Every structure is written in C-alpha cells, then in structure tokens.
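With one protein chain held back, the other chains of the complex are shown just where they sit.
Labels for the chains are A and B, by order of writing; each one numbers its residues from 1.
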Amino acid sequence: MKAFLLNLDRRVIFVFVALGIVIPSLAPVRMPIPITKDVQAIYDTIEDVGAKNGTVLISFDYGPSAKPEVQPMALSVLRHCFRNQIKVIGMSHIPTSVGLAQRAFETAAKEYGAQYGEDYTFLGFKPGGGSLVINMGSDFHGAFQKDLRGSDTAELSVTKNIRGLADFAYVICLASGNTPDGLWIPYGQERYKFKFGLGCTAVMAPDQYPYLQSGQMNGMMGGLAGAAEYETLINASGKATAGMGAQSFVHLIIICFIVLGNVMFFLYGRQKGGAQ
Amino acid sequence: MLFLRRTLPLIIAFVMGVIGILCFYIPHSAAESLELELTKWDRIVAAFALVLGIYSLMRLHWTRVRRQNPGWGYSFLVFVGFAIMTLFAIYNDGQGPLNPQEIDTGPFVWMYNNVQVPADATMFSILAFFIASAAYRTFRARTPEAAILLVSAIIVMIGRVPIGAAIYHALPDLAQWMMDVPNLAAKRGILLGVSLGAVATALRIIFGIERSYLGGGEE
Partner (left out) sequence: MRYCFLFLALLFGAAPIHAQQPTGVEAIDTPNDSGGSITVTWARAELPDGAVYKLAVGESEHGPFHPINRSEVNLQSTDPGTFGHGDETHHRVFAKITEYADLADPSNRLPIENGKTYYVRVNAQLPSGETLPFAIASATASENFFNWSKGNNFVIGTVFSLIILGGIILAQKRDLFIRRIAGLEALDEALGRATEMGKPVLFAHGLHPMGSVSTIAAINVLSRVANRTAEFNTELRVANNDPIVMAVSREVVKESYLNAGRPDAYSEDMVFMVATEQFSYAAALDGMMVRDRPATNILMGYFYAESLLLAETGASIGAIQIAGTDSYTQLPFFITTCDYTLMGEELYAASAYLSREPKLLGSLKGQDIGKAVLLIAMILGTLLATVFDFDTLTHVFSAD
C-alpha cells in the first residue's frame, strides 16, 4: 500500500478527476456564487453604456478549445447588451472563433429580438493582429469594409457612425490567447483610450492583473468561475453556473491528492529522496 | 549575395524599427498613413506566409505517407480532412465559392460544430487531468518557500470556486487578495524585467547587433 501510494499511477488520479467531473455534472449541486469586483466592474460598465446609448465592440478571440470557459461569457455579455438595447459589433482575430461568435449572436439576438444590422453585426475574422487594431483605431470602415454577411460597414446602421476605436463606449475582448495584452492593450487601448474589459480562460487570468491595477483594463472575467459570476449578475443561469459544482469538486480532489502526496512525502518519501 | 542575405535585411530591420518607434510619437497624418500602409504590407506578407505553411504541412505528411513511417495513417488523415474541408468551403452550402461564406448552415459549419469544436475542447480538458497528476507528483513542501507556495495554491484553488465560500465565507476574499497583491507584485516584477529585456532585444535587432535570427550567428 505504501509503495502504491508513493508511486501512485497517474491513471488512478485521472479516474478520480473524471469521477469528480461526471458525478456533479449528472447530479447538479447548486451553490451560491460570490461576485468578485472585477466581474462586477464589467457588469456596471455595460449598464452605464446602456444608459448612455453607446456601442460595444466584442472581440471574439478564442478557439473551440476554450468554448466551455469563454462561450458562456460571450452569451452572458451579449444577453446583457441586448437586454439594455446596446448596439454590439463583433469581430475576431482568430479564424476558428467565427462559428462560435456567430452562434452566440444568433442565440442572444433571438432571445431579445435584436435585429441584424440595426442592433448588431458580426464583422468576422481578419488577419493582421496589431496592424489590424491600429487600422481599426484610425479608420474603422477601411479596416472592415464589409461585415461577414457582405454588408457595407459605412452604410450599415450599427456601424456607420463608428470612425475609429475611440467611438466605442466599451471594448470587450473574450480571449484564450495573447490578444488582450499582446494586441488590444498596446495597439488599441494605449493609443485610442477606450474603456477595455476582458473575459479569458482561467489559466490566462493571473497574467492580466497588472493591467487591471493600471486601469488599462477596467474589469475581468476569469475562467468558468468568472462566467458563472456574470450569469449570476444577469440572472441567467447557464452552463457556467452548472459547471461550478464539477469545478468545485475537482479542485477539492486535486487538493486532496496534493495533501496525500505531502503526507506520504513526510512519512516515507524523505528517506527515499522524495516521491517521484 | 551577401548583400541580399545579410546587409539588406539589416537595413530593412533598422529602417522599419526606427519608423515604428517614430510613428508612436508622431500624431501627424503623414506618419499615420505611413503606419497604416506598413500594417497593410504586414498583413499581406502574413497571408502569403500561410501558403508557405500549408505547403510545408502537406510536404511533411506526404513524405510520411510515401515512406510509410510509423503512424503514417494519421498523416493520411491530414489529407482527408484538408480535402473535405476545402471542398465543403468551396461548395458553400450550395452557394458556390464566389458568394460570401455561408455561416449558419451547411456541411462546413456542421463539421466545424461537430468535429473541430469537440476535438479542441477535449484536448483542452485533458489539461485538468495533467494538472492533477503533475501536482501530485511535484507539489511538495520540501522547503519553507515551497510550503508557502503550497498553502497559497490551496487557498486560491478553493477560494475561486463556490465551495470555498461554503467552507469559509472569507476564503474568496482571501483568494482575491492573493491575486491582487502578492500575485500582482510578482507579476509586475517579472514584467518589468521582461520589458527591459524586450527593449534591449529590440535595440540589438534595430542596430544589427543581434543577427542570429538571420541565420548562422555572428560573422
């Protein structure tokens, strides 16, 4: 038993993690979700933008791999915007996010009766990264002459008054890569001084705190927990809230294994130079 | 030949580097237009590079199929996937390649939703298993510093999920404080060093001191 625990096969750990995900997913456990200030800040800004009749730009910069974490954020933010009659323009720096963004727009627009062209549009993917952001900052219609459906952005009701990034009341980046700190902050927010919020995967979140403190970013939703907080704020429980049970249990399982590993290390491992 | 391989790229790096820096400080429309033009060039070059990438990918897998290396069947699947997605994109749900890409329905969208999305999400989800396994094997309180790291990690892990608040109401606040203060301080320290390193590297490239990215190291 001692030898088994000291050299625990990783597949045993995998089984426990799998059970920790499957069981709470099949038998959901609802727990109150505390709201953090960074998520609240995004919610408050969108409320404020709604009161001022502004336009929001959402950059869908996540691939299918991050769908479980970031797609619930996209849906919640879009629902919040459409509920407050805020105009939304979507775009993407990543080609594989186009389908996900499109689905999020369709779902939220149908729920709130938002009209394509009047209340929202999706510009699709364009390569260029930082160059594209600079281009959008000084000549929005030049950077995106047409949206994904082929409509002219200089004529479309939702985009015709946008000349540059400074005309957006809020820019939100939903990301699973380097676009917030690699593109939007240095090439966008720093130059054109718009309000900037972020939704990102949990693994990215710790990287973003300096930008929150410096004010270059005014709010952040990090991972599934951030998405669940936003769902709670707009009173629309979705997949993120449902996933909180599984996430809680998996965190507990990992902690239990870490504790077990340390107990074994202190009891037996040190004599043998530590468990491998 | 040396001029084309070495001197010209160094001149281009110098000129573009200096233009990039100056454009950051000059708001005049002439600088703005120049920057806009350069960003367009950059995007065009990036688009051509994609062709190069596809060529390399195809060549690599074709070699494997031809030589029947171990696992060549996977390489064959690359061609199958590439051909199917290209054909579906051209078919464009019956609209043809000259119309805007159909984004709501059609086999291309179906493949994206039902193959790529779940496959990518599965790969990402494997991370949870790997993190658990790596944490068990390596997360040991061998030294006082490692013990502090261990306790902090446990507090953040438990404080960031709802069960943390259920266990002890102050845990989420404690986790948030750890992210806002010690995490931020460490990150800022690294960021300052990294930024200075980036400035130094940029200067070395602009002034042609760093040349190994052109191949062959120093002359």
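The rule we apply is simple: a contact is a pair of C-beta atoms (placed from the backbone, for glycine too) under 8 Å apart; a residue touches a chain by one contact, two chains touch by 3 or more.
Every value quoted in this text rests on a predicted model; they were computed, and no experiment measured them.
Which of A:Ser92, A:Thr201, A:Thr241 or A:Asn262 touches the hidden chain is settled by the complete complex: it is A:Thr201.
Across A:Ser25, A:Asn178, A:Gln213 or A:Ser237, the residue that sits in touch with the chain not pictured is A:Asn178. Residues of chain B that touch the chain left out of the display are 21, 24-29, 32, 45-46, 49-54, 56-57, 59-60, 63, 70-71, 74, 120, 123-124, 126-127, 130-131, 133-134, 137-139, 186-187, 190, 192-194, 196-205, 207, 209-210, 212-218.
Panel shows chain A; residues 51-53, 63, 65, 96, 129-130, 161, 166-167, 176-178, 182, 190, 193, 201, 203-204, 206-207, 214-216 of it touch the chain omitted from the view.
FYI, only the chains that are shown with their structure count from here on.
Contacts from chain A toward chain B in the complex involve residues 8, 10, 13-14, 16-18, 21, 31-34, 36-37, 63-68, 96, 98-100, 102-103, 106, 127-128, 130-132, 134-135, 138-139, 142, 148-150, 202-203, 205-207, 209-210, 213, 223, 225, 228, 244, 247-255, 257-258, 260-262, 265-266, 269, 274-276. Partner chain A is touched in their complex by these residues of chain B: 32, 35-36, 38-40, 42-43, 46-47, 100-101, 103-104, 109, 112-113, 116-121, 123-125, 127-129, 131-133, 135-137, 139-142, 150, 153-154, 157-158, 160-166, 172, 176, 179-180, 183-184, 187-188, 191.
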